[in-house]
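Pasting in a structure now, in structure tokens, and then I'll have a few things to ask.
What follows is an incomplete set of chains from the complex, kept in their original frame.
Order of writing sets the labels: A and B. Residues in every chain begin at 1.
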Amino acid sequence: MLNLSLSSTQSGYIIQNPKSPFILNPLLSSPPTIKFINPSSRKLSLKCQYSDQQQRPDASSYSQPREDAPKVFIGHSIYKGKAALTVEPRPPEFAPLDSGAFKLTKEGFVLLQFAPSAGVRQYDWSRKQVFSLSVTEIGSIISLGAKDSCEFFHDPFKGKSDEGRVRKVLKVEPLPDGSGHFFNLSVQNKLINMDESIYIPVTKAEFAILVSAFNFVVPYLLGWHTFVNSIKPQDSTRLSNGNPRSGADLEWSR
Amino acid sequence: MLNLSLSSTQSGYIIQNPKSPFILNPLLSSPPTIKFINPSSRKLSLKCQYSDQQQRPDASSYSQPREDAPKVFIGHSIYKGKAALTVEPRPPEFAPLDSGAFKLTKEGFVLLQFAPSAGVRQYDWSRKQVFSLSVTEIGSIISLGAKDSCEFFHDPFKGKSDEGRVRKVLKVEPLPDGSGHFFNLSVQNKLINMDESIYIPVTKAEFAILVSAFNFVVPYLLGWHTFVNSIKPQDSTRLSNGNPRSGADLEWSR
């Protein structure tokens, strides 16, 4: 494995993010550089959905590295004067059935991370606010006309004892000059007496990329790609002989 | 195989579905939880199109599990006050030719399952009605304008002795306030003297997700992904040398 000695380029404005082992340090509008600040890597990795994957006990599957796709961090970022927005898909979850099959138990989503600026082309990711777009909310975004707005409310503690203590509102509204939309995330957190709002304008072109990426990723968030993988001419033949579908599904016998 | 002990969380409203081994029990708008009520699991699994796959006699292909994609149940559901709608693609069918090639013998489809509500956020899947959208009917849906309607008629017994005894009508019409479309499935079954109609409103955002998922899945329902898999630069070379296409297809020699 090559080591690009990333940790040595510590120039720029870096603020440790209490919620995440990642620190984004975008300088001069270059792509985000992700750094691990990892005093006790074992402990931190437990907080991270993805890094866990690399340390999973069942490491046998890594003995043949070509079969496994490595984990890749692929947040797509939009940098503006007052804030930055990073957009990243998160996978659906599955559970095994006794039959050996699996079922989708939770659809994937797209995580939006907003960070306020902290100087020229510097962003304070320690003050980031996050918002998870569900599949249906993604549907609102991808079907948004040039003059349309949409607004989503989230309560991270809904159904729990702290319900109503944290309130998040994401608004997507057209820019006054018609050049795009702005994304505005407001977070009111009564638990820590915090009330913040981060605003970022997104141009028509940047929005088109979000829509293209969202359209691409929706079927995977739904798990429908697993359907695709399962269609093999050979299996179909076997299936249709041993187990005629007409017995299972009368509706489609037209 | 991990056992998530799903069957122990038996809270909520559960109605055994006589047609299917699955029972959906959505509580508090959480994603659907699929439970197997499995008094005699061997017997029930025979009724299920997919689970058969795991029990096929030609089990040799399972000796190298990484090559095989497992079966995954991936119905995408929309839950509303009066009804729920689950949407799930079903694969095309193929038959082998003497040459070792295959041909597509039946295009895939999308199965719509409508269940009436049976209380707050509870749905009675034993009374579900199904409708199989053909590829062309999917074409109607994905090209439906905000103010357009479409309507499909199915007779599951068309061409059989019971032709005309069961009549299904699916209507997709714009909601009066322009906020989306409703899906209305009416089933008139003279065999069991049943006449039912299930109605579910689908927002613009939910509809956008259906369209995105349908657009994704159409090429696979047509089997066109097998074309894609067959394009390899190496093979093409061999082909174009030994068997010049110009001899086979004069049309394209411009």
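Worth pointing out:
As a convention for this text, contacts are C-beta pairs under 8 Å (C-beta built on N, C-alpha and C of every residue); 3 or more make two chains touch, one makes a residue touch a chain.
Because the structure is a prediction, the values reported are computed rather than measured.
Displayed in place are 2 chains, all sharing one sequence; the entire complex defined by the structure file totals 4 copies.
Here is the rule we use: only the chains that are shown with their structure count from here on.
The angle needed to superpose subunit A on subunit B by their Cα atoms is 90 degrees, rounded to the nearest 5. With each centre defined as the average position of its C-alpha atoms, the distance from subunit A to subunit B rounds to 27 Å.
Contact residues on subunit B toward subunit A in their complex (touch as defined above): 1-4, 6, 28, 31, 33-34, 36, 38, 41, 45-58, 66, 69-76, 89-96, 102, 108-109, 111, 130-132, 154-160, 168, 203-209, 212-213, 216-217, 220, 223, 225-226. If you check the complex, the residues on subunit A that touch subunit B are 61, 67, 94-107, 135-140, 142-143, 150, 159, 215, 218-219, 222-224, 226-231, 233-240, 242-243, 245, 248-254.
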